[in-house]
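Only a single protein chain was left out; the remaining protein chains are all shown in position.
Right after this comes chain A.
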Amino acid sequence: MQFSEYDPEDFFDELFTRKGEPRAEALPLVERIDALTLPEVQRRHKAAQIALFKLGVTFNVYSDNQGTERILPFDIIPRIIAAAEWEELEKGLKQRIHALNLFLSDIYSEQKILNDGVIPTEIVFSASGYLKPCMGLKPPKGIWCHITGTDLVRDRDGRWYVLEDNLRCPSGVSYVLENRRIMKSTFPLVFNNMKIRPVEEYSSYLLETLLNLAPENILNPTVAVLTPGIFNSAYFEHSYLAQQMGVELVEGRDLTVADGFLQMRTTKGLQRIDVLYRRIDDIFIDPLAFRPDSLLGIPGLMEVYQAGRVAIANALGTGVADDKVIYSYVPEMIRYYLNEDPILNNVPTFLCWEPAQLQHVLTNLDKLVVKSADESGGYGMLVGPKATQAEREAFAEKIKANPRNYIAQPTLSLSRVPTLIEDQIEGRHVDLRPYILYGKEIFINPGGLTRVALRKGSLVVNSSQGGGSKDTWVVGT
């Protein structure tokens, strides 16, 4: 299998500086793959897919009425990040999470940032993730966003940008762990020769992060992962994480509020839960406090939570910072709370609720990506350059009807990684989602999930729209 024909073209390539010139950190991998025949590479590629399917590393597709599970297509050519570059990213992410946590703390108590006029009050109050019942909440140790999966992309010039912060319940980390396991059996020699940072410690750190929240007077705290159930698209991950940590995996119907505590129904009666890692959105978690029609939640949980008798990760109310209008103010938050300059950039963002910017967006729809402020996962967006005139006009009406709910960003030219497409290697666009744990300290799992848009030329990496994943190697010391 020869990389000599591989052409990075006019993009930033994660493994090559230009045609025929691998980056230093990628050289051993490129040489190894060059030494293998094409059928051998394809055989390993196939074996990896089969192994993932057998392990049941699957996700459910909501719209698929067959109820079938699929594996996230996996590409065996990894994405490589040099250690020095990773350190910069780490610094930037830590700074960002630190500021976001202070913001959440502030917004549900004194609201200094609003009173000082740094962020317009009405923007926060109109965000769908802003939960009034969370006012006055004091989560253990002052931590709100325990688990974050920040989406990063790299533009043509090689600079990193933050796309989304994902402070509610980001998924995907199980792929990181399982992909790595598969890669070790796919390229064992390469692992011998390259200093690739391990990712396996994630579950231990996650458990520590959760135990950090348990009341101190409890000797053996009970930790549980709350899942919506086996029909949820990320069920595999919920189950996997509970298994790796050795904690209970519970559903709403296993839980009840009794004697002022959150309890689970066991074969020997009720048992208290001290820390709940919830993988259900805020508004579904307690039908008494939020959505009365939620069948997933536990009536009365909010009251127990407010009384400090159960810890929840992530804290309720964190979704406010996922609002894309509020996202645009993260650099201001960093300056305001930390008095530092942001290390990581936001993607330049136009806010449609400001009349001047709205005009700019409407006249440049063919050049911009427009996103709904309260949606994620590639839903509710318009990719201007790829849309038809009719689609753009329809979307313009939606924007004008509710400008607060839309932001627009320039179309970035995402970086690419060589990817095995049938019998050759072609460049495909990728993003990166590192996983960040806020426990006693902030820990970032080296690398993260690299999602790849497998369709030629596509910029959409979401699994629901033809995306796959790659292992991510942080290489060097």
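Everything that follows uses one rule, which is that a residue touches a chain if its C-beta (ideal position, glycine included) is under 8 Å from a C-beta of that chain, and two chains touch if they have at least 3 such contacts; residues count from 1.
In the analysis below, contacts and distances are computed from a predicted model.
Chemist: Given the options "ABC-2 type transport system permease protein", "Phosphocarrier protein HPr", "Alpha-E domain-containing protein" or "Peptide ABC transporter substrate-binding protein", say which is the protein name UniProt records for the missing chain.
Modeler: "Alpha-E domain-containing protein"
Chemist: From the list A:Arg32, A:His45, A:Lys94 or A:Arg265, pick the residue that touches the absent chain.
Modeler: If we include the chain that is not displayed, A:Arg265 is the one touching it.
Chemist: Have a look at A:Leu38, A:Ile230 or A:Ala258 and name the one touching the chain we're not showing.
Modeler: The one listed residue touching the chain not shown is A:Ile230.
Chemist: Out of A:Gln243, A:Gln359, A:Asn402 or A:Gln424, point to the residue that touches the absent chain in the complete complex.
Modeler: A:Gln243
Chemist: Can you name the residues of chain A that touch the chain not displayed here?
Modeler: 54-56, 225, 229-230, 235-236, 239-240, 242-243, 248-251, 253-254, 264-268
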